[in-house]
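Let me begin by presenting the structure, written as structure tokens, before commenting on it.
One chain of protein is taken out of this complex; the other chains stay put.
Presenting chain A:
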């Protein structure tokens, strides 16, 4: 059922930065929302409409033009922004993640960069600007590496970012490529000490003989600087490609999973990890299944799940044994005989698994559906949502062009009442678990006009195509929404479309 959307006007603002960068890449711009009210997530997606908050292009060299520039000195030309696209392959966003408060939003891209956005602070004067995100920090997390032993290049693409809960003034996150996990510390510096006795202002040592008076160094304010430093590097523990990392609820350990193994790490120890799952067969010729995703339970630090390419989920308890090759629970839905095809296994392969915030459910994404499972029921999911069932008759073509192997992610909203996942043609879908309503929205530059709201989209399967519908054959399969994120407590979502990051906010009348 479609949502009725009230008219809403977006205004462009002169106060938003445009960074004109040497490579011709564009910096972020934001348009404010027309509506101020923050929303509790209990309203779900059925009650309101979705509006574009900002569309952000990941900048290349933020260090040249950082946040502390006066807003007044920046010049904006929105039409210029809209007509230019300087996307390179390295700019393709490969992961998106809010931190635990939703204040920060991190993206990783194929070029190994991490860009962190920070939410605009609420102010009485500019209430309408709440809910926008601006660049906070950018750093190169991973570089391309060459493995001399195997004569292989290791991609620098960031596969996953996971935040640690904040315990002091600094922020910590884990970022990983195919082989190496890194712990990054992101901290602010807004004061600097001045008035050293033994050093002059440039840092040169002074001759002690020339010092006649002593003074106490003082901290003086300086322009805000955000620095990211690598605190730990967890390397050489994965032969195969890392697909998941997950921080444990004990905040002392985390796991990293590759195609065949899962390792448990302590944040303080980088030269050893514990192997807790190993599904590599003794004889590699017998390999028929790989691990596709893994996650810790949000509250029970001994419990985790991992999914497989055969559509199964295993829940493991680390208290049971050191090597969790024997699962505590095994979730699998019996195959539907009427839908059986040569591609049954490929489309059953799970691309993402996520615990609900409550810890009672897990959600899995396979090629055509999203499923919600109750941890207490292993033989079938409690809910199944069709993401794009019209593709079921096109599986052969999708197999031919390899789209059938695309790995879509899925996310819960803060109250576990709505789930979201991406599709093709820059479409993404939301399903309200309570009202059973669903909506298809599009993240595209056409929707980025000022005063634009998101119109629900509909794919026409057959028969007469209505005016606003799009036919299956017109879908652009190169525009895929694989990565999305939902703010932990508000109805703010981040949707990655190639090199663009869209931030949408729910509006309630």
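One rule holds for everything that comes next: a contact is a pair of C-beta atoms (placed from the backbone, for glycine too) under 8 Å apart; a residue touches a chain by one contact, two chains touch by 3 or more; residues count from 1.
As a convention for this text, contacts and distances are computed from a predicted model.
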item: Candidate names "COMD7 protein", "Palmitoyltransferase", "SERTA domain containing 1" or "Fructose-bisphosphate aldolase"; UniProt protein name, chain not shown; value: "SERTA domain containing 1"
item: Residue touching the undisplayed chain, where the options are A:136, A:171 or A:234; value: A:234
item: Listed residues A:300, A:329, A:394 or A:455, member touching the removed chain; value: A:394
item: Option from A:187, A:309 or A:386 whose C-beta touches the chain left out; value: A:309
item: Contacts of chain A with the absent chain, listed as residue ranges; value: 147-153, 234-237, 239-241, 259-260, 263, 270-276, 278, 280, 284-285, 287-290, 292, 309, 321-323, 325, 340-343, 345-346, 349, 393-397, 399-402, 405, 472-475, 477
